[in-house]
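Pasting a structure here, questions to come.
And then subunit A:
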Amino acid sequence: MTSVYDSRILNLVIFSPLFFAALLVFLPKTEKGQIRAFTFVGMLLNLATCAWAWARFLPTSPVEYQLEYRMRWIDELGLSYHVGVDGLAMTLVLLTGILGPLVVLASWTYVDERVKEFHLALLVLQTAMLGAVCALDVLLFYVFFEAMLIPMYLLIGVWGAEERQMAATKFFLYTLVGSLLMLVALLAAYFLAAPPGARSFDYATLYNGLMSLNREVAACTAAGDCASVSAGAQAMVRWGPLMFLAFALAFAIKVPMFPVHTWLPDAHVQAPVAGSMILAGVMLKMGTFGFWRFAVPLFPVAARQYQVPIGILAVIGIVYGALMCLAQKDIKKLIAYSSVSHLGYCMLGMFAFTGEGATGSAYQMLNHGVSTGALFLLFGFLYERRHARLMSDYGGIAKVMPVFTAFFLVVTFSSIAVPGTNGFVGEFLVLLGTFKSNLPMWIAVAATTCVILGAAYMLWMVQKVFFGTVTHQENLGLRDLNAREVLAAVPLLVLIAVMGLRPQPVLDLLNPATERFLARANYASGKADPGSEDARVRVRVRSLPPKAAVAEVTPPQPLPRFMPAGRLTPTAAALAPQTP
Partner candidate 1 sequence: MPVVPTVNYLILAAALFCVGMLGVLIRRNALVVFMCIELMLNAANLTFLAFARERGDVTGHISPFFIIAVAAAEAAVGLAIVISVFRNRGTVNIEEIQSMKH
Partner candidate 2 sequence: MLNTPSFTLAEFMTVVPAAVLVVGAIVLMLSEVFLSTANRTYMAIVGVLASVVAGLFALANAFEPARLVLQGFAVLDPFSSFMTVMVCLGTALACLLASGFLKHRNAERGEFYALMLFAAAGMSLLAASNEFITLFINLEVLSVATYALTAFLRRGPRPAEAGFKYFILGAFAAALLLYGAALLYGATGTTRLSDLAGLLPGAMATKAGLVYAGFGLVLAGFAFKVAAVPFHMWTPDVYEGAPTPVTALMSVGVKAAAFVALVRTFLALTHGLDPQVPFALFSLLALLTMVAGNLLAMPQRNVKRMLAYSSIAHAGYLLLGVTALFVPPSAKAGDAGGVLSATPLLAAGAVNASVYKGILFYLLGYTVTSIGAFGTLAAIERREDETRGNTWDLERLSGLAQRQPGWAAAMAAFMLSLAGVPPTVGFLGKLFLFSAAVDAGLIWLAVVGVLSSVAGTYYYLRVVVYMFMRPAPADAPAPFRHWTTEVALVASAIATVALGIVPGPVAEWLSRAGMVFGN
Partner candidate 3 sequence: MSAEQVLFWAFAVGTIGSAVGVIFVRNPVASAMSLVASFFFLAGIYVLLWAHTIAVLQVLVYAGAIMVLFLFVIMLLSLNDTGPIAQVSLSRVAGALATAALLVALVQAFRKLPGSGTVEWATDAGRLASVGTSKQLGAVLYTQWLFPFEAVSLLLLVAIVGAVVVAKSRI
């Protein structure tokens, strides 16, 4: 049951913020209140479009990418404007949509200089992030991925703290190094995936083309003789690992994984509250999402090859992040390093290549967005009052700001994965998946141990900041959260509780995506049973519309059914192709 609007929803989702940005240009820059209110309304409407998309998204549908829209763009390159969402992308769209209005609320009084530019940057950033999540054309993804950098760079560099210029430049350059290398690898993939004439940057073309090459490579590696395979497969043997590494580096910098994480603490510490929230909430997800959507499925053989090194780096990130947190005096830095640690879990779960691991990883992406976003939001309120980041500047805040303290505690519990919060579900699944995987046992053990460390540093920080006696005179006069601030925080708290207590709806959304991710990672790498046919993992998308016409709404072809949603692990029976 598709309506004519379905294929346009995502365009609304992606471009409505840009539309509001264009309108915002005409507001006088002295009318700060109007600008804020206008942006807030724009973000709310954007959230409404996200919710509409969610309502039209069928988790149980056999169609992988829904709400697809495809339009010709640069024909000579085989580049099309092609958007669509699967379950994971849908949840990320929702997360981005929810964070949008909250970010505006959070910065209502925080930002008082160059207000118009600030809100323009926020709206443009929103468009870029939503575009990156929805893009089904890899180059389109790249364009949005890079376009995100510019407003974020300005957010950090213009409205940040003292060292903002250094942090902004570092952030920009780190990300650019990785993504440019990825661009070269992407170009190589573009040439490998299809013969001249059929070349395209479309995800389906790239995936399907590389899949058959990966199959050949996997088969010939198993047979031990790769000299006589096709030219494409030979090139894949030679370049595949390098291409994977280039993609992996780009996304690892964004995640960020140890040892390329060093930009993150600086960026987080210097960024204004809005910047930190978006950075933690959505932008870091682009790294994990990139691994999930591009790096692993396009190069499954190489991904398998580097499974253990990446697993080890992920666990180093977990341990290192936790240890750095223990040593921090600066609260923002602590939250930043906790991000490194949390996203280590994400990566570990993904590279476990087990059902639980992958689901946990996807769930953890959302959790981190919600809980770390909330941490930065709440700390932003405190920072706005005191302009101090060190723990030693606080103490006994619970006495002066009880509501704030209560909120902060809930978020802390989510962050340290107390059962009943969302963090627990994700972390538990990741660890379970890691134990079940073929990764060395010590990795799983180390990751599990770090859960305790995580609790230790967070609670220690809470203890120092909120409890005890008020040690600083200035802190006595702090007022508690006002209505606007409560309004900004409550949605995230609700999410924490809902996702912790009722994970099933979200898991239902994620499951088809998880299964496909696993099937793709395993199938082409030769790990799955060799008898199954390509059709099961092949990416099916709407074909390019004929010239001078926009994609018409045709009911997408039904795909072989995956297991019904609602269960965590795929079973062999469910994965078997359905014969009509």
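Per the selection procedure, all candidates are chains of the complex that A comes from, given by their letters.
The working rule: a residue touches a chain if its C-beta (ideal position, glycine included) is under 8 Å from a C-beta of that chain, and two chains touch if they have at least 3 such contacts; residues count from 1.
Here the structure is a predicted model, which is why all the values come from computation and not from measurement.
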Candidate touching subunit A in this complex, from 1, 2 or 3: 2
Of all residues in subunit A, those that touch candidate 2 in their complex: 73-77, 114, 117, 139, 142-143, 146-147, 149-150, 153-154, 157-158, 164-165, 168-169, 172-173, 176-177, 180-181, 183-184, 187-188, 190-192, 196, 231-232, 234-235, 238-239
